Structure formats: C-alpha cells, structure tokens
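Have a look at the structure below, then the notes.
All protein chains of the complex are present and in place, except for one that has been dropped.
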Amino acid sequence: MTDLFLGHYAYWAIIFLLILGLYGMIFKNNLAKKLIGMTIFQVAIIMFYVASAVKWGATVPVLDPVTGAADAAKYISPLQHCLMLTAIVVGVATSGVAFSLVIAIYRRYKTLDESKLLERMKSS
Amino acid sequence: MLGYKSNLIILMVSHVVSPFIMLFALYVIFHGHYSPGGGFQGGTIMAASLLLMRLAAGREIAQLQFKSVLGTPLGSIGVLIYFGTGFAAMLSGGEFLNYRFLPFAGFTAAELRSLGILMVEIGVGLAVMAILVAIYDDLLEGYPND
Amino acid sequence: MKIINGLLLISFGALLVYASLGLPNRGDVDAVMHREKSPAGSQGASSYYIRNADKDANTPNMVTVILADYRGYDTLGEETVILTAGLICFLILRRKKNKS
Partner (left out) sequence: MIQNSPALVPLLLLAAAISIPVLAIKKTGVAYLVAAAASVFSVMISAYNMFRVWQSGPLTYHFGGWIPPIGIEYVLDPLSAFVALVVNVVALAVLCHAGGLKGREVSEKSVPYYALVLLFLCGANGIIMTGDLFNLYVFLEIFSLAGYGLIGIGEKQAPVAAFRYLIMGTVGASFYLLGLGFLYIITGSLNMADVRNILPLVQANPAVAAALSLMVIGMGIKMAIFPLHGWLPDAYTYAPSTTSALVAPIGTKVAAYVIIRILFFVFDIKFVSHTWPITDLIAWFAAIGIIYGSVMAMAQNEMKRMLAYSSVAQIGYIGLGIGLANPLGFIGAVLHILNHAFMKGALFLVAANIRKNAGHSDISRLDASYRKKLPWSMAAFTLAALSMIGLPPTAGFFSKWYLALGAIDKGNWIFLAVILISSLLNAVYFFRILEKVYLVPPPSQKAGENIPPETTKRETSLIGEEKYSLLIPAVALSVSLLLIGLWNANIVKGIIQRIIPLGM
C-alpha cells in the first residue's frame, strides 16, 4: 500500500490538476478564465510526461564523461523531456492564438462574459 | 497607449540588462550541445530581451531595435533554415533531415550530425524569437484602445 | 446541465485514477519504457537514445540530439506550429494600414 502510494502520489496530484483545468474550462463563464483552465490542463499533461521520465538514482540526460553511457539506468529517460519541449511550444502557440481571438472578441462585443456574449451575438 | 509613462530608471536598467540577456540567449543556443539549452530556450530568452525593451521604452521607440513588420518574414526564414538543412541532406542523397548527407566535406558522420543539429537550432532560435515578438506586437496592436 | 458536467468531470477523474493504478511505480528502473528491449523484442527507444546519442551525433546532451536529430521531424513540425500561431495573430489582429 505504501509502495503504491509512494509510486503514484505524483500522478494523483497531476490528475487533480487535470480535473482543475477541465473544471475551469467547463464551468467558468469568463473566456479568460477558460483560457487559464486550458493552460493548467496543458501544463498538467506536461508534468505527467516529465514525472514519468524519472528513474531513482539517475542523473540528468547529459552525458557525464565519468559515468559513461553504457548503463541506461544512470540517466533519466530523455525522450519525454524532448516530447514535452515540443508540447510546451505547442501550448504557447495555442494560448497565443487564443489570446488573439479573445482580443478580437472583446473588440467586437466589449465583453468576455459568455452569457452576455451570447445575448449580444443574438441582438446583432 | 494604455497610459504609458516613461520611467527613467526602468529605461536605464533595461538598457543595461538587455544586451546581457541577449548574450545569455546566444550562449544558451550555442551551448545547447553540452548543457541544457538549445534553440527554443535561447529563442525565448532572446525574445524576452526584445520584449523588455518594448515594455520599457514603448513600442514605437523599440521599433528601432526590431521592426514589427519583420516578425513574420523572419520567422519564416527561421523555419526555412531548418527546412533547408533537411532538404540539403535530401538533395545530396539521404533522407529528409539525415544530416549525415549534408554537403560539407571533411567531416565524419557524427561531426556532420553535430553540425546539422547546430544549424537546426539556429533556425529554431531565430523563428521562436521573431514569432514571439510578432505575437506580442499583434496582441498589442489588436488591443481595443478606441 | 451543470450536474451532467460535474458527473463527467468526476468520471474523467475516476478513469484517470483507475488508469494510474496500472502504471508502474514512478522511478522504477525496470518499467517497460526504460527497458533495453520492449516486450515484443524491438529496440527500446529511450535506452537506445541514452547509450548512442553521443556516439551518433558527437553531442553529450541527449535531449538536444533527440530533439534535432532522432526526432527532428517533430521539431520541424513544432516550429511550424509556432509560425502558424504568428500568422494567425497577424491574420486576426493586424488592422489595415490606412486606418490607424
């Protein structure tokens, strides 16, 4: 039981973050808050990948001339870090696009509140 | 522009700090082979230095440093560097992005790959820097100030 | 509607917790993804990268080698993503020149 907990508590914390982000996206009325939820969600996924790359007793994936490269257990898995570099940039790009859309919406309707927005969309 | 007021101290500090940030960005890009770092990280830091000047001196003055018009074309050029590196390898007989086939004489395969990685990282750094600044400029320009 | 959304959220969490029970312990060196050979006998990618990155590309930083060489096409795609974002901001927000 303790073993299970120690091996998984990081995943569970990340699952909490994922739910938090999804909650923000579904339940919040303000578009900017939805965006915050989206960012939390994406960052939680990045943390999930990075958390899974860990090996106990291993070092960062930069070749240490003393350790050598013969034993793969001496370095944490570099693949997830590389994938997440990509995912981070994707996240930045998405939030940039989202902000530009939010600004375009605000420019046209002068509000970011979803219910007000729907009203103004109908009236125009 | 959003009640912007010039503040001498901020301006001076940014003036002093900005070149050092740029230098550090170059270090991060070029030292990516040996320590954590590389194109993205360096490009972001470079963009941070440019954005610092935009925040401190105002967008109009900061145009002297980096024109907003340049953003998208420069980003394109950055991607083109990456693409061109891969394509050069493809033209000289290998697969796309197979740096071993890069047309430089007198290098071993591993060295060619190292060189290819460097070229690619420079392209990435350029693109990330230019696009981040361009996004910032566009977001600012689109701000509903009327 | 709110109740349905709440239930969906809870079931999402439950699914993830259920899935997480199947994951190997964090930091376990013997986890499948860290092995030399996958269960089907193919080369395990992660350990291959660790052992051969410096040999293949003369570069000690394994993440850089994966990023730009082994999986370089991903990085090209991902640079394209950020270029796309720049183009979209340009498309949506930049106003006509004669107006401003």
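Letters are used for the chains, namely A, B and C, taken in the order the chains are written, and counting of residues starts over at 1 for each.
Criterion: contacts are C-beta pairs under 8 Å (C-beta built on N, C-alpha and C of every residue); 3 or more make two chains touch, one makes a residue touch a chain.
Please read these numbers as outputs of a predicted model, since none were measured by experiment.
Displayed chains that the missing chain touches over the full complex: A, B, C (touch as defined at the top). Residue B:N98 is the one among B:S14, B:S68 or B:N98 that touches the chain not shown. Residues of subunit C that touch the chain left out of view are 15-16, 18-24, 31-35, 38-40, 42-46, 48-49, 69-74, 76-78, 80-81, 83-85, 87-88, 90-92, 94, 96. Contact between subunit A and the absent chain runs through residues 18, 22, 25, 31, 34, 38, 41-42, 45, 48-49, 52, 80, 83, 86-87, 90, 93-94, 97-98, 101-102, 104-105, 108-109, 117, 121, 124.
Of the residues in subunit B, those that touch the hidden partner chain are 72-73, 75-77, 79-80, 83, 87, 90, 94-100.
Just so we're on the same page, only the chains that are shown with their structure count from here on.
Pairwise, the chains sharing the most contacting C-beta pairs are A-C.
Work out the mean CA point of subunit B and of subunit C, and you get 22 Å between them.
Averaged C-alpha coordinates give centres for subunit A and subunit C that are 11 Å from one another. Along subunit C, residues 55, 60-61, 63, 67, 75, 79, 82, 85-86, 89, 92-93 each make contact with two or more other chains. Within subunit B, contacts with two or more other chains are made by residues 34-36, 38, 128, 132, 135, 138-139, 142. The residues of subunit C lying in touch with subunit A in their complex are 2, 5, 8-9, 12-13, 16-17, 20-21, 23-29, 33-34, 36, 45-47, 49-55, 60-63, 66-67, 71, 74-75, 78-79, 81-82, 84-86, 88-89, 92-93. Remark: subunit A residues 60, 62, 85, 88-89, 92, 96, 99-100, 103-104, 106-107, 110 touch subunit B in the complex. Those residues of subunit A lying in contact with subunit C across their complex are 3-4, 6-8, 10-12, 15, 18-19, 22-23, 26-27, 51-52, 54-58, 61-63, 69-70, 72-75, 77-79, 81-83, 85-86, 89-90, 92-94, 96-97, 100-101, 103-104.
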